[in-house]
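Yeah, one chain of the complex is gone here, protein chain that is, but the others are all in their spots.
Take a look at subunit A:
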Amino acid sequence: MLQAHEKFNDLDALYTPDARVATSMYEDADLFNEEMERIFKRTWVWVAHDSELADKGSFKLSNVGLEPVIVVRDRKGEVNVLVNRCRHRAATVCEVKKGKTSSFQCPYHGWGYGLDGSLRGLPYPEQYGEDFDKGAHGLKKLRTETYNGMIFATFNDDVEPLVDFLGPEVRRYIDLFMKQGGGFPVKVLGEHQFTVPMNWKVQLENTTDAYHFPVVHKSFMQSLDGDAEEAFKFLETGKGFVEDLGNGHSVMVMIPERIDLDEHLDDPVEERFLPLVQELRNGGYPEDQVKKIVRAVGGAGFNLNLFPNVSFSLAFFRVLTPVNVERTDIRHIALGMDGGPAAANRMRMRLHEHFQGPMGFGSPDDAEVWERVQRGTKGGEDLPILVNRGLIDEQPGALGPRGHISAETGMRAAYKMWKRMMSL
């Protein structure tokens, strides 16, 4: 029997030079295991936003690939990412999804760990002998770095610094995305979570897929008023673009006038935001600030897609967690303004509920087509999946090719990185 790494030696057959994806990419369990080792164990994986860990002792559970981790802010204010597994006999030391604590204690034999993962104490230690080294028995700690509030962790101590992994263009777009704080820091307001019977790469593709929007989301478009519907007709206006930003990352600009939310502040306000304008004026906000906040409430005009697991998607974070070859967990994290007007945050949450999550007007239709992809791959094993759309007129961008708004340029960027990481 072939070893898994030999079985996948011919990476060109899995993702061809002319942008065809082999069916087995979505359904081969051995390949999935290789991906978890070669990609999710070796690169930067997004685990949390700074605002989710507001105080010392604040924590949340997260994942790096298949591994459950705790993300926690310690007494010094540093964020630690710790594998959620006692060093004694492997029990999880935390099963609370988020909260605040002063330590983590294993429920099995009472080993206690500090917020930095260090082993603080254990019952009856004398049975391990006098030379027992507590320093060598802390919770396994991942390398952790942050950019503009986005916290990433990696098992790979040799990987390049986070800022280099992101690169200059991604950092520029992250900074632009965070302008939707409207002058306030961006804050996580909550999240929608749903699991979908699909391979994780189906999701990776979708965040950079504008082509599907008018088809899959027709019923969402119909529930919008005229102005908002216009804004989402980005395929017809053709003003947007998709650009490969290097290292598997890409941006899909749907509404170019919303790239920089400090611009176009004097454009007419969409009808759906007029009640908010009035509420902010009544609340005593000066006119300049009202414009800035209302502009920000509408969100950014692009999806910034980071390889391998997080997308900055118009107005929220979309996070994927692979579960197995045919199952992926999705989180849609709602964002608002930390210390901003309650009316603005209410509007942000209602807009999020409108499209996102298990009861949204958009996500259930996305989930349906993603599952249909997974179901469809049961037939025609020999047929390739096409991600070659828009190759015909790509132009050079700052760091990689830039294509039509409906081009599959972003998917090709991701698969290029996939191939690079799988070949190492």
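By our rule, contacts are C-beta pairs under 8 Å (C-beta built on N, C-alpha and C of every residue); 3 or more make two chains touch, one makes a residue touch a chain; residues count from 1.
Simple rule for what comes next: contacts and distances are computed from a predicted model.
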Quick one: the chain not pictured, UniProt calls it what, "Monovalent cation/H+ antiporter subunit D family protein", "Receptor family ligand binding region", "Aromatic-ring-hydroxylating dioxygenase subunit beta" or "ABC transporter permease"? "Aromatic-ring-hydroxylating dioxygenase subunit beta"
Among the options A:194, A:241, A:285 or A:307, the absent chain makes contact with A:194
Could you tell me which of A:159, A:369 or A:391 touches the chain that is not displayed? A:369
Check the options A:66, A:349, A:373 or A:399 and report the residue that touches the missing chain. A:349
For the full complex, which residue in A:89, A:218 or A:281 touches the chain that was left out? A:218
Could you pull out which residues of subunit A are in touch with the chain that's been left out? 97, 189-196, 216, 218-220, 222-223, 329, 334, 342, 345-346, 349-350, 352-354, 357-361, 363-365, 367-369, 371, 375
